[in-house]
Every structure is written in structure tokens, then in C-alpha cells.
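Would you mind keeping the following structure in view while I ask a few things?
Of the protein chains in this complex, one is absent; all others appear in place.
For reference, chains read A, B and C in written order, and residue numbers begin at 1 within each chain.
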Amino acid sequence: MKIPYYPGCTLHERARDFDDSARECAMALGVELEELPVWTCCGAVYPLVTDSVMDILAGVRNLSYASRLGDKVVTLCSFCYNVLKRCNNVMRDDAEKREKVNLFLRADTESREKIESYTLEDYEGQLEVLHYIEMLRDVVGYDKVASAVTKRLEGLKVAPYYGCMLLRPKKEMKFDDPEQPTIFENLLEVLGCDVVDFPMKTECCGGFQVVNDEELAVSCSQNIVVSALKREADIIVTTCPLCRYNLDRHQERMAERVDGFTSVPVIYFTQLLGVALGIDKEHLDFTDNSVDPINVLAEKSLL
Amino acid sequence: MGERIGVFVCHCGTNIAGVVDVKRVAEELADYPGVAYSTDYTYMCSDPGQNLVKDAIKKHKLTGVIVAACSPTLHEATFRRAGTAAGMNQYQVEIANIREQCSWVHRDNKEAATEKAIRTIKIMVEKARLDEALDPISVPMTPRALVVGGGIAGIQAALDIANAGHEVVLVEKSASIGGHMAQLSETFPTLDCSQCIMTPKMVEVAQHPKVKLMTYSEVDDVSGYVGNFKVRIRKKAAYVNRDVCTGCGLCIEKCPATTPSEFDEQLADRKAIYTPFPQAVPNKPVLDAEHCTYFLKDGKCGICAKVCPLDCIDYEQKDEFIDFEVGAIVVATGYDLYPIENLGEYGGGKYPDVVTSLQFERMLSASGPTGGEILRPSDGEVPKEVVFLTCCGSRDTESHLPYCSKICCMYLTKHAMLYKHNVHEGQAYVFYMDVRTGGKGYEEFYTRAAEEDDVLYIRGKVSKIFEEDGKVMVWGVDTLSGKKIEIAADMAVLGLATIPNQSAAKLANMLKIHADEWGFLSEAHPKLRPVESLTPGFYLAGSAQGPKDIPESVAQASAAASKVAALFAETEYHREPIIAVIDEDTCAGCRVCVSVCPYDAAEFDDEKKVARIKEAICEGCGVCIAACPSGSAQQKNLTDEQLYKMVSAALEV
Amino acid sequence: MKLRLTADMLVDEVLERVETLSGQKLRACYQCGRCSAGCPVVEEMDIIPSEVIRLLQLGQVDEVLSSKTIWICASCLQCASRCPKGVEFSSICDALRAIVLRTRLATPKIDADGLTRVMMSDAPQMGVVGALRKLNG
Partner (left out) sequence: MFEPRIVCFFCKWCTYAGADLAGTSRKQYPPNGAVVRVNCTGRIDPQHVLWAFREGADGVLVGGCHPGDCHYEEGNHKTMRRVQYLKRMLEDMGVEPERLHLEWISAAEGEKLVHVMSDFTEEVRGLGPLELGLSDTAKAVAPAK
């Protein structure tokens, strides 16, 4: 089974581990992620001002590329997912903006054709934008995932961290219950984990503010990590490179601020999935973590 | 033809005359065929105005009257009475609506409004020219009332109707009457004990010779119309012969199966065979087959049957259906709490120390699961800090319910106060948006809570509640100081929104009475007819109509009862005669009318091979008339001929 | 502290712009404060979110535009998600930023030095792009 895949910039640069592990897992599950032959940055943040037609052009351009390959597009990074899904909604529901954006798309094609010989078609919001985890549930099926598990992650206490962008705005994302989501937990149960339910799983990690105001991000992330630690999580899994960065990179700072802080590894859910599917750890790329996850996984005899 | 129609154009002060040229209207109508007299007057509905009509009827020997004024819903009855007083048949008095549907809506176009007024009156003149003198249809009245719901509103309505001398059938779906009021501890603003004032009423209604009490029963079907309803009550199988049972309680004591108690809001267990609470009326158990070992394990148990000294247990019992004829129906189905599961940000019910307002009532109640002690459900400790939250699901147009649930401000104030009386050294916080104390003694009650019992009121809405370190963490805000507030509390109590009882929607549908989009039953008029439904014969009492506190529910129940008593004061009920009639000479006997009538009012006479309308049942919708291929079916005073002429008049230039 | 309120303070061009740009109706807010109560970064703000809306309701645009608050918001949308009146503070915040940045009322939040630092950091690209778009316009 081939599914169009939009990785986004971060997964091709600083989150290669996320991309690699996701592709390995997909392959193990019989899915070929077909990367769009041409794609650009999605814009990273969805504009919250109403007059921002230009600002959604990047997202729509990628949707238009993807629409040639099939009726779905899968993405992994929470930010990309948020932007693509919301751009898709606008193109589907807002006739006025749709027309304007398509005008821009046509102009874009004219200037690009010479370089890439790749034309952009008008886009009407016809794609289904899927997050990788939705793909696992709805396209592959959790039962099939379960039967592909070769190493049940029994005894491993995993805290699933959703963050913001998968769930909100709730009316547009329709990803899961924005207050008590379960899609992540259900996947972890399939893998045999002990799921740690912690109240900060939908709180913000500080997001992009880390770039300008690291303190802010440390505070936000600390609340999340400490809450997971209080419930004795062995490991935290995320679905977003920025969340992973914030929760993982600042743990030394957290240790300075919180008495008795013990560090906890933060990995991508695809890396954990890879372990359960028995994929070699070299392919899962546990090299970019500030807090090394290998020890914890080895301790539980999972690697 | 010899019709002599009088046209009376009302100015309604400037309401009509300020837009419509009333003089011109009266003058033009004077020349219209069939019109014998036409005039205008400042206020037609005033005494002199009515006298004008009466005098003209006599003086000009009028055969029909058109009052061109406000909507017929307002003064049709007034002028029909005036017509009758002057010797005219009331159904020959008609209203032309030139206010609500003319002068008020075409303010900016006086010329067009005047022309529309003329057309509107001509339409009614054409109707009146062919209106016949009719008599209201008398139907016998069954002076027996059905009251649905055995909470305080239903009990009060039943008692008042019964005390007025009429029979009442009181139907309650659970095993005991009492409703939510029986669950409450003490009541605001007087803090008298709910059970103490409720129990005597429960006993009184159960023992009243005019009241037939049917608990563990539901309305299964209703047909008919005001004065003559046929209702079918389903008496659910209780597996206990409750007529013989003395309520000794041996079966309950020995029953091995338990399940969470609805009455105690899941804070304690009850047996599979149970009475909901010790003071239940009737104090006789029912067996809940869903949780009974005998039923779940194919007859392996049967302890209750073995211990019952009177052999009351009957595992073979089936639902029973009992039919009644009643003349009026009072709906008092009450309220439920908005499901806590819908409030995920407060844990959605997964934190044991975040409780609902009714759970907290049970904790406060001396007969409740904690014997009136306030103890944390998680560990049984006395909570030192308790947070109370108003508007949990209320006043939320975005995700929950837009309306104010009305009673939460007050009951949470009461909760906070009673908690403080219980735990003197404890601290109570109330998060509020506005403390709504619109009731006698309510503001004083709130003041007492804040000043004497040191309840801290914090103005803001809580965003999130979660558990951390054995505490209930509350993230709120104080908008008055502009600070985010975090409280590590021991317990939180949610003032969940009031919603109509979930069985009410089904019932409203069956009874064909209107409900609003939230399921609260609609009154006939929000101000002037607050206890009647739009459908004749149905009356509303208590929270079924909208969130209400106890005094209001009782007042509304008594009001509904007085309406029922007034209805029953007549031995006959008069119905509008604007119904269908079939010309037997031209009827081809095709039975289309029989097939389309929603009331089974059209019947086929097998001997004569023609259809006939049952006068007492026809509601006058006219569906059969529009369907009749031969034109044999007609509506009295709204015949096809009248309609054609009215349409033509509507189009006169 | 005193505010002399006049009718014409309440009809302001910039206020209208905030409503248009954000797509939010300021008067719909009934000041329950839930946006502030659930805000993960409220600690760093000088004016809490609900007060920002209140000040706008009172026509105090300048005070709001010069606040620290509007640069602190991380667009996590928790406020918008829980607002009982469907008023999205996050969008109002973005509109206020846009007004400042488009009219050059203030210099971009990430200056040239900051830019170099950011580019050299190992923060994920999405964070860098996001911050530049949100804070520098």
C-alpha cells in the first residue's frame, strides 16, 4: 500500500530520527510512504489573522502537489499536520479564499515551470489530511499493528504527550476529544505498554517561544515532564519535533530548578513503535536525544 | 346576495393609524360588495369601541363583522364576545390583522401599507360573506387528571387537583416518588431539611383517596384530546407482588447482589432488590433484573423468594398495561444534571474527589452514604479545602448549553455554607461569574455565606481541574484582581447545568407537545400562559419547563392544578367547530380522507359506502379536504369557495 | 487609577481592525476569565488575557498594544478551545501583533543578533520559522 507522505522541513533536517523511524515502521506494516516529489515548507504556523491569504499559500501548494498522488496525504510533525489540515479546511469551505489562493497558485506555476517543469493544479480541498497515527488506526488498523508487534513493551511505563497542535482548534482538527484524548493511549496499549495517564498531556510545551524566550519554554516543559515523572513514567513519547526538543533539551535546566528531579527520556512515538515491531535500533536512530533512551529500554530488555 | 358586513378599522392609537391611512381604508371598504357599514375608531378594543361594534350590528342588521386591528390571537375572543352580546353568531366575527402583519412591518411605506391593509380586510370580507352561524362542539369532559412525574412538582399538582375534588393518576418511573427533592439535604435559603418537609407530602399524596399512585410505571401511549384522553400506563415488572408486600425488608437484607445506588448518586451501593431510600413511598421493594443473580445466572439464587414470609416474589411477573381515561395531563418530569463526562477539562468524572452537586447533597444528607459527614470519596478523609464551581456547562454557547441553569448559584452557596457548618476549620471557595440571587431571602443568604461563614467568592471560571500529589488542583482566575489562581484543594464540587429529564424528550414526542431545542417543554405564552402547553389539555409543572428551584416548582404546580380544576369545573368541553364535513350525496367513497386523517376522525360507512367525519375527534386540519378528489369534503367556514374568493381578493388591484 | 470613559473612545478604528483581523467579536466576551485561568504562560504576562479583552472593550487600545502579553502568547489555543463564548484570545493576540508589526509601532522581537543566535541553535526548523512569523511578522 502506497500513501502520499509530506515530511516537512524539520523531518528532513533536525528530526531525521523521526522520519527514519516512521518510514521503517511503515515498511514493517506494509505501507510505503511515498514522499511528494516536490514539496516546500508548510509555513510552520497557521496564521490566526483573517486577511492572511498569502500565508496559507505554502500549505496549499503542498496540498496541490499531494493531490496528484492520491486522495490522502500523511504527515507526522504536529505543526505540519495542523497547518495542512487547516489550509485544507479553508480551501474546502471558504469559496472566496479558495479563488484567491488558486489565483496565486497559477501565478506560482508560471514562474516555476521553467525550473521544475512541475505545474500546480487548482486545489479544492479534496484531500484527506491524515496524521501518521490516524493512518495507523484507520488505514492500517490497530489490529494489524497488534499482530505485527514482535516485542510487547510490557512493563514499560509510557507517558503519551499530545501537545497542542494535534487537538486544537477542536472544531477544525477533529483529531480526538481535545480534553481527554485516547488515540495515543490506544496505540500504546496495542504495543503492550503500561500507559501513564498524566494531566499535562495536552498542555503547551512553550512551542516556538523557545527561540526567543527559553525560560518560558523551560517552565512550560518542566510542568509537563514533572507531571509525567510523578506518575513514574519511564519514558515520554511525542509526535512533534518541537515538543520533543522542548521536553528533552531542557532537562538539565529543570534539574537545577526542581529538587530531586530525575531525567526521563523523550522519544518519538514512531521510535517506540519501531522497538515493538522489532526493528533494529540502528534504524530507529536514538542518537539525537539529550536524555539517552537506550538505558531505559535496555533495562526493560526491550533492545 | 343579502350579506351585510360591517368593517371596523382600529387606529390602535398611532400603532396602526401612524402608518395606515385608516380613513381611506374605511372609505374604500364602504364601497366593497357585501359591505353595509364601514367606520374607523381610535381603540376598537376599548369599551366604547366594542359598543360601536355592538350598536352597528343591531342598527345596520349586520350579518358579519370584520374588525381590522391587531393579530387575531389577541382580540378575536374579545370581539366574538361582543358580537355574541349583540346577537350575532361568534363565528361570523372575523379579524383582519393590519397591525402585526401590516403597519408594524411596513413603517417606511405608508402607501403600500394602506393598500395592503385594504387587501387584508377584503380577504376577510370575502370569508365573512360565506361564514355560517356555527355552534361550538360540546364534548363530555372526563374530570380525571394524569400527572406524569412524582417529584415535588408532580406531588403538589396531584394534591391540589385531588383536593379540588378530582381524581388523579400519578405516574412515577422509579420505585418511589420524591424525585430529586428527596435526595437533598437542606434547602436554601431557610436551611430546613428537605426530607422533613418532603416526606409528609409524599405520604399525603400516596394516601389521598382521590389519587391513584403508580410508581415504577411509565406512560406508554396517549391518544385523544383535551377532556377525553386515553392513556396507557406500563407498569414495569417489579418481580414483587407489591399489593401483598408489607415492606418488611427481609428480601433486601438477604439479597447478595449489589450495584451502585442511583438515589445515592453512585456513592453507595444498593441491593438488586431494593427500595431507593428508607423513607420511600411506597415503601415496598422492586427487583432490578439487570443486576439480580437469579436473572443473570439462570435461576441460581432465589434467596429473596425463599425468605419472603408472604411469597411476594414472582420471577415470572411481566410488564402490565393499564388504560385510563383522563381529561387533562400535567407533565412534571423534572430535571437531570448535565453529564460530568462532557466536561473533560474537569476530569470528565475520572477523579473521585471531583463530585457533582447531587453527590455532594447526598454527602450532606444525614441519611446519605456518609451519614452527613463530608468525607473525600478517595480516602474518606475530611477535606480541608473545597472548591465549588458554578456554570459547569451552563452559559456556554460554544461547547455546552447557552442558558443559565438558575439554581446553581444558590445551591452551591448552600453547599459551601453547610460544608463550613460541618468542617469549621475548612475553607470553601466558590468560583462564580455572577452570583444570581433573584429570590426572596436569597441575597441575604449569599451575604451570610460570604460574611459569616467566610466562604471566599472568586470571580472567574475554572479552566482545568486535575489530580496532583493527592490533591485536586484547580486552575482558576480572579478577574477582579487579574490573577490566575491555583488552588490545591481536597475536593471540588461541580455545579453541573440543569437539563430536562432525559425521558422527557420521548414523552414530549409522544404527547405532541412542543419542547425547545434543549428539551425543556414550551409554555403557550412566556408571560401570560406559563403553565399551559400550546396543545390544549396539557399543563406544565416544575423543571420540565425550565430550571427552577423548589418554591417556583411548587408555585407552578399549584398554578397548573388550578388550570386543571378550572377545566374540570365544566362538565363539557367546547371545541372549535371549524372542522371537516363530508357531503354524502357527492362522496364517491374512495376513502382517501380515511387514509390521510391523522386522528382517525374520518370513518367509512360500509352500508352507505360513504365517508363521514366524527365531530368529536376532528381537529380541523383540513388535510382530508385538500385530498378529497370530488370536493365532497369541506371545512366549515373555510370552504374551498371561501378560499378561492379570499385568494381573488388578495390579488385585487 | 482612573479612566474617564466617553462614548467616542469606544468606537475606534484600531479596535475595529482588531475585530476584523482576528475575526472575533470583542463584546461577546463576558469576562469569565477562563482564557487566563488555563493559559500556560500567563505567569510571564503583564496583563492577563481576559484583561486584554476587557481593556479593548473599554477602548484602551494603546495600553494593550504596548503590553508584554501579546508577545508571550505561544498560540497553544487552549484559551480558544475552552472559551464558553467562542472568543479566541489567541486570534486577538495575533491581530494585535499584526497591527504592531505592520505599522512598525515596535521593532521586531527577534533582532539581528537574536537571528544569528537562533540560526546557530539546534532548535527544530519549524520552531525557528514559527517564531519568526509570529514575532517578527
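We take it that a contact is a pair of C-beta atoms (placed from the backbone, for glycine too) under 8 Å apart; a residue touches a chain by one contact, two chains touch by 3 or more.
None of these values were measured; they are calculated from a predicted model.
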In the full complex, displayed partners of the excluded chain: B
Of B:L250, B:L375, B:A616 or B:L643, the one touching the omitted chain in the full complex: B:L643
Residue among B:R99, B:R144 or B:K235 that touches the chain left out of view: B:R99
Chain B, residues in touch with the chain not shown (by the definition above): 71-73, 97, 99-102, 104-109, 112-113, 115-116, 119-120, 123, 512, 514, 534-535, 578, 596, 598-599, 619-623, 625-627, 635, 638, 640-641, 643-648, 650-651, 653
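Here is the rule we go by: only the chains that are shown with their structure count from here on.
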Where chain A and chain C are represented by their mean Cα positions, the distance between them in whole Å: 27
Whole-Å gap separating chain B and chain C, where each centre is the average of the chain's CA atoms: 46
Multi-partner residues of chain B (at least 2 other chains): 345, 464
Touching two or more other chains - residue numbers and ranges from chain A: 178
Chain B - residues contacting chain A, complex: 343-345, 348, 350, 464, 466-469, 473
In the complex, chain A residues that touch chain B: 177-180, 199-200, 227, 230
Touch list for chain B against partner chain C, complex: 345, 391, 395-400, 433, 459-464, 475-479, 482-485
